[in-house]
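Below: one structure in structure tokens.
Only one protein chain is missing from this complex, and each of the others stays in its spot.
Should a chain be cited, it is by its letter among A and B, assigned in written order, with residues numbered from 1 in that chain.
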Amino acid sequence: MAGLISRGFLGRRRPAEVESRLPPGQYLVTDWPVLSAGPTPHTPLDKWSFSMDGLVRKPVTWTWAEFTKLPTQTYTVDISCVTKWTKLDMTWLGVSIDTLLEAVQVDPSGKYVMAYSDGGYTTNVPLDELTKGQGFVAYQFGDKPLEPVHGGPARLVVPHLYFWKSAKWIRGLRFMDENEPGFWEQLGYHIHGDPWKEERYSGD
Amino acid sequence: MNMDDADMNTALMVDGNAVAGQLMDVFGRDMTMAVARCAGCAREAEMGALMAFTHSPGVVLRCPACQAAIARIVETPTAIYIEARGATFLRLPR
Partner (left out) sequence: MAQPVLEWQAGTVTAIRPETRQTKSFTLALPKWMAHRAGMHYDVRLTAPDGYQTERSYSVASAPERVGVVDLTVERIADGEVSPYLHDVIVTGDQIEVRGPIGGYFVWEVAMGGPLLLIGGGSGVVPLMAMLRHRAAQHATLPARILYSSRTSEDVIYREEFNALAAGDRGFEAFFTFTRQAPPGWTGYQRRIDPAMLGEVIKPFGRQARVYVCGPTLLVEAVASALVQTGLPIEQIRTERFGPTGV
């Protein structure tokens, strides 16, 4: 996609001092860009629930009061969005997927997960990439409740994959036996999404 | 202006006018005057009047009446994807 080179236009930067922490093709940001596929949902906390269903022995659902009593951890991670921004050292408080899995028995065939959210958004992740601390459901950013515009009351965070996999406004995980594509994976985005292998688009 | 977070997402929203160039990449012509009929609520609106969410891995065009997704566009280095199952039809003026 050639273009006239714009005199004096330098584009975005990869500062030398953090170069090794930026995946290929990414640029550093210090603010937190808001990206969304639709209007902000506003589910009141007394109507909110989080479920684990699909290929499980018995589906389980937590209310907000129950969910926020689960053991939590603090995570400080770097986040990369497929739209090329990377933000370093983001600190979250949330419940690990490992903790949530203690409440269900997943069928042996349930190797993949579809995260689903208010507003209809979905994204798929292999189960073994959510366990062992790789994924959590966050409801605080820094020391404040997660703002709705950034996915609050709660969102999935899977820091080792592009941020579109970290579903905002999450309401549940559905266990499935095939790696079905979610909202963006159906439309050209990579089924896996590893920023260090630059897995942005299907076929990458 | 003091906007709360819910308004920030609305504030970032634009409309089909903002993606006229991208729609032209897909359809080869100005599509802002094309009329889309929402498969969800049957409302008809010109594409220039659809809500557009552009701060995203792709563009999502939504019905201004019921907010259902009418079309989605993704541009990759080698392809353009478009999905418009949310439209019963698109009507292009001659």
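The working rule: a contact is a pair of C-beta atoms (placed from the backbone, for glycine too) under 8 Å apart; a residue touches a chain by one contact, two chains touch by 3 or more.
These figures come from a predicted structure and were not determined experimentally.
A.B. asks: Considering the whole complex, which of B:V14, B:A68 or B:L90 touches the chain not shown?
C.D. replies: Result: among the candidates, B:V14 touches the missing chain.
A.B. asks: Taking the full complex into account, find the residue in B:V26, B:A49 or B:A84 that is in contact with the omitted chain.
C.D. replies: Checking each option in B:V26, B:A49 or B:A84, the one touching the absent chain turns out to be B:A49.
A.B. asks: State which residues belonging to chain B touch the missing partner chain.
C.D. replies: Residues touching the hidden chain, for chain B, are 1, 3, 7-8, 10-18, 20-21, 24, 28-30, 32-33, 46-49, 93-94.
A.B. asks: Hey, which chain A residues sit against the chain that's not shown?
C.D. replies: 1-12, 31
The criterion applied here is as follows: only the chains that are shown with their structure count from here on.
A.B. asks: So in the complex, which bits of chain A are touching chain B?
C.D. replies: 1, 33-40, 42, 81-83, 120, 147-150, 164, 184, 186-189, 200-201, 203
A.B. asks: Per the contact definition, I'd like the list of chain B residues that touch chain A in the complex.
C.D. replies: 5-6, 8-10, 12-13, 51, 53, 55-58, 60, 62, 67, 69, 72, 74, 76-79, 81, 83
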